[in-house]
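One structure is given below, represented as structure tokens, and several questions about it will come after.
Shown here: the complex without one of its protein chains, the others still in place.
And now, chain A:
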């Protein structure tokens, strides 16, 4: 059998098309590899081996059926061969009938809702939440007959840059398991980098796709705001969140992007952009396209704090592009310095409001105490058999339990068949004096959220709540919105002079696990080059452009990511240029993480 090791989506697609392999084989390859190596990498939160196997069989039948029909129609056509009406070559497929993603196994960041599957957002508060509906991204992937392998790890509610903020586990960087994969889409980047899936989808609010892609040596793309529907993606910051692909190469990211892009009436911020056939553009990309291309490098992106290997890598690529006839122009994005401050006001403000729905009333984790016997119980709404997703209720007196329980001396939860695996010893330092509980609604809210949310999420909720408070709104939220307008103008001015902007994705290669967890500010700074792109609603991507030298004090032999930022809706130009750079660097052929597992 053909080796399936580290193949891209388009390579797998060719094999499926030529009947050299079945989707079931590919799926089984990944499942086995995940079972073998993910205990080290920790990229998956939930693995759906059975579902994936089933879907793969279906996809194989579908492919078989289609290939049979095709050979039949080819025979038919053969009889007419001489009349000259055969416009399509013999080996061409109807791409609508056999999309690239048919039979291709993907991992999905655990922030996308998928019907019947757990969607936790890497949070205790949604630990057992099973989605009753499909996000638009999943719906479109299903229309492409993709294979769902499982949900991958992330920072809780996408808040973080290292995936260390997951409530469940910390994902390792496949290039060095002592290091973080970046975040928040660290599970996506690690699973793609370690070849535990063919590709993945993540979300990017301030760099959450590009930064982990950079740290893990894979391609990550954040499209123009409004290009991919946010419906069914758990919201962190509504005006900044955007889904996008994490892939092994540029063509794969184009394939993944075009499969899910486009207007969705369920998302009022999605736009009626013209979605191009990005995969065709990438396939046709040619070095001659670089001639005369104006590429801007913002001086603010090459400032203090940038790793010297990353700096020299940028210079090298700059020279390569110059040789091909590109015009390299130094530009300025003068308000970059304010972008982190503005971002953390806007993102946390919106998050403080977006996360209000996790209140323990209708679904998710709920704190409850039964006053009669002094026991404190932790009720998970989603493991309650008497209450479905819509049967919202709470008890306004002693115990927050079902309607028909008798609040007598017995444990009123005993008839509920509860999954009480959350206990007082596992509350990460939260100390509740149960003798002082008043058993009221406020406690239900505050303890459900205190226990359900992790530290970083609570930090951001508090920041955002403060920024929106009466008397502070003008000083923080309003001012941040004004800075956002300045940043948009910075980019507008820059794109008046250049076609694309280029620079580093991250100031350093992957840092060590635990290195920044006690210093949130230095963690926030790791997004310095990515954040302003979200504020300006622009598309950008990170592609691997080299490795740090062995003696690098920030870590040797680690991937470097090159960031390309494009004007609004210029994904086509961005992908085309990325493909040309990819061919120059030839990263995948030269470097692979040494898993040694």
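The definition used in the following text is that a contact is a pair of C-beta atoms (placed from the backbone, for glycine too) under 8 Å apart; a residue touches a chain by one contact, two chains touch by 3 or more; residues count from 1.
By our rule, contacts and distances are computed from a predicted model.
Undergrad: Out of "Tryptophan synthase alpha chain", "Fumarate hydratase", "Aspartyl/glutamyl-tRNA(Asn/Gln) amidotransferase subunit B" or "FAD/NAD(P)-binding oxidoreductase", which one is the UniProt protein name for the chain not included here?
TA: Of "Tryptophan synthase alpha chain", "Fumarate hydratase", "Aspartyl/glutamyl-tRNA(Asn/Gln) amidotransferase subunit B" or "FAD/NAD(P)-binding oxidoreductase", the absent chain's UniProt record names it "Aspartyl/glutamyl-tRNA(Asn/Gln) amidotransferase subunit B".
Undergrad: So one chain is hidden, and I want to know which residue out of A:341, A:468, A:486 or A:512 touches that hidden chain in the complete assembly.
TA: With A:341, A:468, A:486 or A:512 as choices, the missing chain is touched by A:468.
Undergrad: Which listed residue (A:311, A:340, A:361 or A:584) would be found touching the missing chain in the intact complex?
TA: Among A:311, A:340, A:361 or A:584, only A:361 touches the chain that is not shown.
Undergrad: Given the contact definition stated above, which residue among A:6, A:46, A:238 or A:554 touches the chain not shown here?
TA: A:238
Undergrad: Extract the touching residues of chain A with respect to the undisplayed chain.
TA: Against the left-out chain, chain A lists 112-113, 119, 121, 126, 129, 131-133, 135, 230-235, 237-239, 265-269, 349-350, 352-353, 355-359, 361-363, 389-398, 403, 407, 441, 445, 465, 468-470, 473, 477.
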